[in-house]
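A protein chain is absent from this complex, but the other protein chains hold their places.
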Amino acid sequence: PICPNGGTNCQVPTSALFDRAVKLSHYIHSLSSEMFNEFDERFTPGRRFLAKSGISCHTSSLNTPEDKEQARQIQHEDLLNLVLKVLRSWNDPLVHMVSEVQDIREAPDTILWKAVEVEEQTKRLLEGMERIIGRIQPGDSENEIYSPWPGPASIPGDENSRLFAFYNLLHCLRRDSHKIDNYLKLLKCRLIHEGIC
Amino acid sequence: PPGQPEVIGCRSYDKETVTCWWKSGSDGGLPTNYTVLYWTERTKTEQECPDYHSSGPYTCFFDKAHSSLWMYYFVYVKATNALGSNVSDIYRFEIGDIVQTYPPRNLTLFHESEKSSLPYLLVTWVPPKKADVKMGWITLQYEVRLKEEKKHVWEEHLVDHQTKLKVFSLTPGEDYVVQVRCKADSKHWSEWSEESYIKIPGGPRKRDMK
Partner (left out) sequence: PPGQPEVIGCRSYDKETVTCWWKSGSDGGLPTNYTVLYWTERTKTEQECPDYHSSGPYTCFFDKAHSSLWMYYFVYVKATNALGSNVSDIYRFEIGDIVQTYPPRNLTLFHESEKSSLPYLLVTWVPPKKADVKMGWITLQYEVRLKEEKKHVWEEHLVDHQTKLKVFSLTPGEDYVVQVRCKADSKHWSEWSEESYIKIPGGPRKRDMK
């Protein structure tokens, strides 16, 4: 079969891959923010979650750029692989999140639907990132290390610690999905629009 | 052997799932078996159509789990009977190329003459079903067409992303028919919506009619 680019090796244009990836990352982050805000409003008042030992994310060991200058200096290959690592680090926690939210008695239905949607769309985005990286830097990034999730840090039977562990997970998801969304938008400007968006 | 079958086309209504249509060639009166097969840009190995039924006869439906945003699909049909087999040409697509939504819905017409210095026809509609517009997944462009019922020439108006349109200077006393359609990611127009009708008030009183 003849492909649009004339050859026989049909490929979705890289610009289209990035367009779809950015739409997905934006959507995942807005859902994650909504979930966190809804849970924060419902469960945090009076529980002083943050006064506890503070927030800790399983992905904090990944050396991600924290401001514009750092993001500007990092090579795009490294930034692409970072996005892939962060995404992979969320496979297991998202599966846990979907099952956990069903056991939280007063969790609003909207959080469950959004958790399922985030899990599904994150898988799609991960597939897309693997395509994009395969396109931009052919080479095996299959067995790249990522940040394994240690599992829920809650004391069995202690409802408050369980809610705090869930709060912590939602907070980290909101933060990491914002990072992914930011980095992808940067990469799209750099690689598709030659740095002039 | 059987005549050559054909993949007629593939379409995505929502940029998430895909339906392909196919037709058989001549089967010479022999019982002939048809198989829809596909591979993708990544998985070179051939697989069989996951669902022959959801979209009706002579179709193949790829649900979310079987459709990908990120790669090309290559689909063909194989016809086999006692005398041998025959294959269709390969139909190639990526989901971005085949998005064609359902038409817009709830087309409503309202003639406004009080609140405005100039009377106008207010046409409103809502995006088609299954087109996830709120997430920005699909960006839609709309086109409205209208004509006097008794005439043949349509007046067509492109209105970008708006879901309403005011049309000024229509002929008082005439009956109008209106339709709207939409285009997803500037690829394919949907079918036209159902027709809506309205009579524009005013116009020559009966007694004045010659």
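We call the chains A and B, going by the order they appear; numbering starts again at 1 in every chain.
By our rule, a contact is a pair of C-beta atoms (placed from the backbone, for glycine too) under 8 Å apart; a residue touches a chain by one contact, two chains touch by 3 or more.
A quick note: this is a predicted structure, and the numbers were derived from the prediction, not measured.
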item: Sole contact to the chain not displayed, among B:8, B:90 or B:159; value: B:159
item: Interface with the unshown chain - residue positions in subunit B; value: 116-118, 120, 136, 139, 155-162, 164-168
item: Hidden partner chain, residues of subunit A it touches; value: 26, 29-30, 33, 50, 54-55, 64, 66-69, 71-72, 175, 178-179, 181-182, 185-190, 193, 195-197
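Simple rule for what comes next: only the chains that are shown with their structure count from here on.
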item: Between subunit A and subunit B, centroid-to-centroid distance (C-alpha), Å; value: 34
